[in-house]
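Quick one: this structure, given as structure tokens, is what I'll be asking you about.
Missing here: one protein chain of the complex. Every other protein chain is in place.
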Amino acid sequence: MSDSRPALTKDSVTRRGFLKVTGAGVGGASLLTMLAARQAPAQIKGTTLRILQWSHFIPAYDTWYDAFAEDWGKKNGVKVRVDHIPHLEIPARMAAEFAAGAGHDIIYNGSSILTRLYYKNLVDLTDVADTAAKKYGGWIPSAKSLVEVEGRWYGLPIFYILAPMLYRKDLFDQNNLKAPDTWELARVAARTMKAKGHPTGIALAQCNDANLMWRSAFFSFGGTEADPSGDHPTLDSKELREFLKFAKAIFDEGMTPEVFSWDDASDNRYLASGIACWIHDAISAYRTTEDTNPDVFKNVVLGLEPQGQPGKRVSVAAPNVWMVWKFSKNQQAAKEWLAYLVDNDLEGMVQSRGYNMPYLNDRYKKPMPVIGSDPKLQILQDFPKIVAFYGYPGPSTTPIQEIVNTFVFPDMITRFCRGQSLEDAIKWGVGEYRRIYGKYKQA
Amino acid sequence: MASPRTRRQKEVRRHLFLYGALTPYVVLAIFPIYWMAITALKQDPDLYRMDQFPLWFHLAPTGKNFTYLFSHTHYGAWIVNTLVIAIWVAVITLLTAGPAGYALARLRIPGSENLGISVFMTYLVPAIILFLPLSRVVALLGLQDSWWALVLVYPTITIPFCTWLLMGFFKTVPMEMEEAARVDGCGYLGALIRVVLPVSIPGILTAVIFAFTLSMQDFLYGLAFVAPGDQKPVTVGVPTELIRGDVYYWGSLMAAALMVGLPVAILYNFFLDRFIQGITGGVGK
Partner (left out) sequence: MTLSTSSGGPDAASARAAAVSITVRTRPRRWFRSQAARRLGFGYLLLAPAVLYVLLLVGVPFLFSIYLAMSDATVGDTNASFIGLENFRAAFESDVFYIALRNSVLFTVVAAIFKGLLGTTLAFLLLRPFWGRKVIRGLVVIPFTLPISISVLGWKWMYDSQFSVINWFLSQIGIIGRYGSADWPIWLGQPLLALSACIAVNVWRNFPFSAIVLLAGFTSVPTEILDAARVDGTSFVQRFRHVVVPMIAPILLIGLLFDTVFTLSDLGVVYLLTQGGPANATKTLPVLAYQVGIQAGALGRGAAIALFLFPLLLPLMILLLRNLKRREY
């Protein structure tokens, strides 16, 4: 369905740009939203829209989102209800809704993107995506790998979450260490400072962080999970061996065995408690430290994804995608709302204190909200060029999702770090990949 | 006959021995609760410290975590939901498992022995698969996203066990009482109501307590069937809304746990004697 609204958009963009540059804060934001509000077609008046999404790490974002949705609903005569559950539980809820043939209209996926599993039962959102692309300079390259099936988009990516390096400049300076611009420098730093009571840590447990962070390092070392088509696993390689040897080295020299018990929050606490010399984590850790340990916080600095091979940086991000069920009785309102959300994705970025990163090229014009104005966060603006998602360089296919959900990749590293031989650990990991890919080929 | 003084001495020694021996058990059982309480009452900077005595406060205790529960989450609604759900489930369980237990115990139904055994089989069916077809049933009945869905589903967990429990109970009611009532012209139903029920109160209370316990043990069904925050029971609300991604709100989590746990524990304590009596009678002797 084509966009039948008048060309408000050009003016809105200019005004939005103006407000952004003048640094209007919350006040400007509400003006912004009013300006960007479009009058949706009459046929959605009087309907109900139910949205399911996660409990955002930044609670203020949820508060804003709920109010924002309600406002839009009021302006368009739609009753909007937003429910929040933790992102880890969303797959179960999706399965239940699908089995029931009823539930929410819009459903969200975070990290575990199940669009390909459910695409036959999701509404084709290619039109909304194309409109956004036209308006905002196109989608970043990795966006379509998340939701595209047979040329059509069955989900709308709204934002992703970056995981930069967060390091203690004071500790680095005290020890004459160079900023961790390469993984080797990071390892040296960890080794030096572990001896002084400031080790580092990257989770080697069955949690989200373990899946994300180690892959960043692996891909930066030149490794790949699958081929660009996504059909074949390409895990087994020389780069894998180099990476694993590095991982074990950095674990032995710079980390403690407690990383085997970490959950997604542990590295946040590690940094906030003042112990970690650096961590590789989303900026939720930065915000946690800001809130609970101001002394440490003033010394925390962000860094770009370290290089593995010279010049190669790949940062694995946690994607977030919105989808609309085919059984939804209000697909029109759902699409309207999603289009509106995309128009205001920068607002979401502000409300999440810089956490949510947009997928549209134009958004990256500097300075970006929040991260553009905070000198420490400015480096984040350089990430989009190096962002990748699970399955790199291929798309996030269903076998990759299963591999992610059963934590094969971090488990392989754990085995090696715990003493299994390199070849045995690789044999297990590669074997699991092959086995899981094989299952989906049969289907 | 030992003299009164040595008897008293023996008693005192026995008590001391018992207290000493029981201390580890009490500590084991209670310490986590105490720890939860301390965590709930501490301020955050006081909590995340490793270099000081953790078992007491260093900054003033705060009620902030408790008030957070009521101001920022639907905790009040969760508690009410949990209670109401538990009561309804207990009622449904009694109305279905009670008669069934009686029928199996007293009415000499052919195959009652096998039916009694098959009760256990229902617990082997994995919930992680069950919840999918059940969600279709829930949706068909229009109960999706309301706590009524849980009222519908929880009896599947409580009915088999309570049927078996009550079956054992009713077997201990002396036959003569029933026969006498029937001879007096009550008929089967009359005998049941007028004679058997009053005697089986301990058994019924036991079944009620179990229904309560089992309905508070669930996590998956609540998660799958109830998404809106104010419809959740507390067992689902706490893990889903007080853990946000990689941030655990430990203070509030513990406060939430405490406020649910203590009243339930007190209630249990009150019924414990009947409970024990119940189990004793409940297993066929």
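Details
Labels for the chains are A and B, by order of writing; each one numbers its residues from 1.
One rule holds for everything that comes next: contacts are C-beta pairs under 8 Å (C-beta built on N, C-alpha and C of every residue); 3 or more make two chains touch, one makes a residue touch a chain.
These figures come from a predicted structure and were not determined experimentally.
Contact with the chain that does not appear here is found for just one residue of B:Y102, B:W148 or B:F225, B:Y102. Within the full complex, the residue among A:L114, A:A333, A:L380 or A:I426 touching the omitted chain is A:L114.
Although one chain is not displayed, chain B still touches it through residues 14-15, 18-19, 21-22, 25-26, 28-30, 32-33, 35-36, 39, 47-48, 50, 54-55, 95-97, 99-100, 102-104, 106-110, 112-113, 115-117, 120-130, 132-134, 137, 152-153, 155-156, 159-161, 163, 171-172, 175-176, 179, 187-189, 213, 216-217, 219-220, 234-236, 238-239, 248, 250, 253-254, 256-257, 260-261, 264-269, 272, 275-280, 283-285. Although one chain is not displayed, chain A still touches it through residues 88, 91-92, 94-95, 98, 112, 114, 117-121, 197, 204-207, 256-263, 266, 269-270, 273, 275, 398, 401-402, 405-407, 411, 414-415, 418, 428, 432, 435, 439, 442-443.
Here is the rule we use: only the chains that are shown with their structure count from here on.
Chain A and chain B have CA centres that are 40 Å apart. Partner chain A is touched in their complex by these residues of chain B: 44-45, 48, 50, 72, 131-133, 135-136, 138-140, 144-145, 220, 223-225, 227-229, 239-241, 243-248.
Across the complex, chain A meets chain B through its residues 52, 54-57, 59, 81, 83-87, 89, 92-93, 95-97, 99-104, 208-209, 263-265, 267-269, 272-273, 282, 284-285, 288, 292.
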